[in-house]
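Read through the structure below, which is laid out as structure tokens, and then see the notes.
One protein chain omitted, others in place.
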Amino acid sequence: MSWSINIVCSHRRPIRWGTKILLVFAFVALGLAQDANLHAPEAPVAGSPAAIGTEGSGSATLYLVGPSSAVKHDIELGKSVSLSAQELQSAGRYVATICSSKCNSVTFFVAPAKPANVTFLVHPSRAPVAPNDAVSGVALAFDEFHNLVLTPIAVQFQLTAKGSALMSRNAETRDGIAWFRTSSGRSAGPLQVTAFLSGDVIARRIVQQVASDPCSLRIKGQKTAKGIVVETEPVRDCSGNPVPDGTVVTFTAKSGNQTSSVDAPVKQDVARATILAKGPVVISAASGVAMGNEVRIGGGN
Amino acid sequence: MFQTAQTELVLIPSAIRRRTVGLAALALLMFSGLSVFAADSAPQVTLSVAKVGPREVEPLTQRSVVRDYKFAWTNLDLALQSNSTGLMNGLFVGPASAWLSDEVKGQKQNGISSRYSNQIHKLDAVFYAPEGDVIELHDTAEYDLEILDGSKAIHAEHAVVHYIVLMTPGADRWVIRQLQSVPQF
Partner (left out) sequence: MKRALPIIAIIVVGTVVLMILGLTTGRSSGTVGIAAGSALPGFSQNASTPEQALNNFLLDMRRRNWGRAFASIERTSDTLNEQTFVQEWSGSNGGLRSFSNLEGFETRPLHATDSDAQMRVHLHWTTPVGPVQDVRDFHMVRRGDSWKVVWDENPKPNVPAQIVPVNYLRWDLVTGNSNDEWGSRNVDAPHVRIVSMNAIDSAEGAIVMGEVVNEDTIPAFVNVNAILLDGSGGTIDEESSFDKILHVLLPKQVTPYRIDFPRVSLSKVKNVRMDVKATLVPASSDPVIGVMNQKIDTDAQGHPSLHGELFNQSGETVNIPHVIASFYDNNGKVVWVSDGYVEKALLPQSTEAFALEIPQSLAGKVQNFHVVVNQYSLQPS
């Protein structure tokens, strides 16, 4: 067993090691617990300058770490430290630390500024006419520094087609978001969807309303020098809207044990194709889920 | 008559001395504010979809969001530790990406770095758009934050921070578009 040497007071009242250690770290803790050296800014807002109060004397280094910034300045203690608008652009939690002989920190939150932009997500970009809940939109409110504004804000959604209003709905953002869902109109064409935020913050989107599936197909055909020319009557959906040009109509012609087919796109509401077939022919058409009538064309070359 | 202090040598067994020194060191460390951090592990992320609307979050989407959020925070920590935006791996877009890049740039210019250790994230999905193109999450994040100037630690804390998170679907992953801390939800 080895021995160590210690020094104690003469009154023969030994102060134990444990007590001395406790005294040591008590002083240390006391030193470190002095947050009073630093004062957070009062209710800072994004994009506005603010100030941090300091106590003490001498020089120190200020560190400010935030959601989109990390700066370091040499400062004089005892004076207020200005934080520029650029340093506080992003809303969120900031840690301000002052180091001289030791470091002290304070945390504070920067709030978003007033709404200046709205992100407007509208779906779909193409909607068939008539179905319920075909169109939906989500509006998110941001300030000019791209901070999400979380205080409730009034939003008005409007749908207009061919100059007339189809829908107007008021909502309020919750956690920065407001949304709506509605039916599309009954006529094909562009549908303008607008979100108005309080003030003059507006966003507009266009939803192209397109005809639904072809509702009925009627075809007619006749023999020509080139072959049998078959065409549809104007192809429309069940609401009477002409289907978009380019919609494919499949013509099928059966002659004996031979089949001929043409995928012909609609052009100016009508699909047309030429079929080379000999003998009597039965021709039918289909597009999407719609089937057309049958046309029989007699024999001969 | 008054007593004068005298010094006297007292011999103390070293076993007792060693024990006492050890206790003192431990106490000193606790009060010094310098946390002893456990070895880093991957962020723990849990997701609750009990309050989400108007659209329900599909199970596959839930798994993807958790996976990609965990990956994003791992990369955020690495980016701020090493002051390199190359480690963000495309998991941040829009304002979230711009903010993180600016923070890394600022840190690098000033010789600062940050470290987010022992992360625990409790996510609550509060909004999922009807077409599934954006999801809003509330993250109650708990982590050990250490800020260093060079190799000197200037700030260390165990923090519980609330984040408003917007994530959008990318080509093959969910990405963070907004990561904004708030005092409370």
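Each chain gets a letter, A and B, in the order it is written, and its residues are counted from 1.
Quick note on the criterion: a residue touches a chain if its C-beta (ideal position, glycine included) is under 8 Å from a C-beta of that chain, and two chains touch if they have at least 3 such contacts.
Nothing here was measured: the structure is a model prediction, and the numbers come from that model.
Of the options A:G78, A:P131, A:P265 or A:P280, the residue whose C-beta touches the omitted chain is A:P265.
By the touch definition given at the top, subunit A reaches the unshown chain through residues 117, 119-126, 203, 205-206, 210-211, 213-214, 243-250, 257-265, 267, 273-277, 287-288.
Here, only the chains that are shown with their structure count from here on.
Distance between subunit A and subunit B, defined via averaged C-alpha coordinates, is recorded as 26 Å.
Listed in rising order, the residues of subunit B touching subunit A in the complex are 3-15, 17, 20-21, 23-24, 27-28, 30-33, 54, 94-95, 98-100, 102-103, 106-107, 109-112, 114, 126-127, 129-131, 133-134, 136, 138, 145, 147, 149, 154-155, 157, 159, 161, 164, 166, 178-183, 185.
Subunit A meets subunit B in the complex at residues 1-12, 14, 17-18, 21-22, 24-26, 28-29, 32, 61, 63, 65-72, 90-93, 95, 97, 99, 103, 105, 107, 109, 121, 123-124, 136, 138, 140, 146-148, 150, 174-177, 179, 181.
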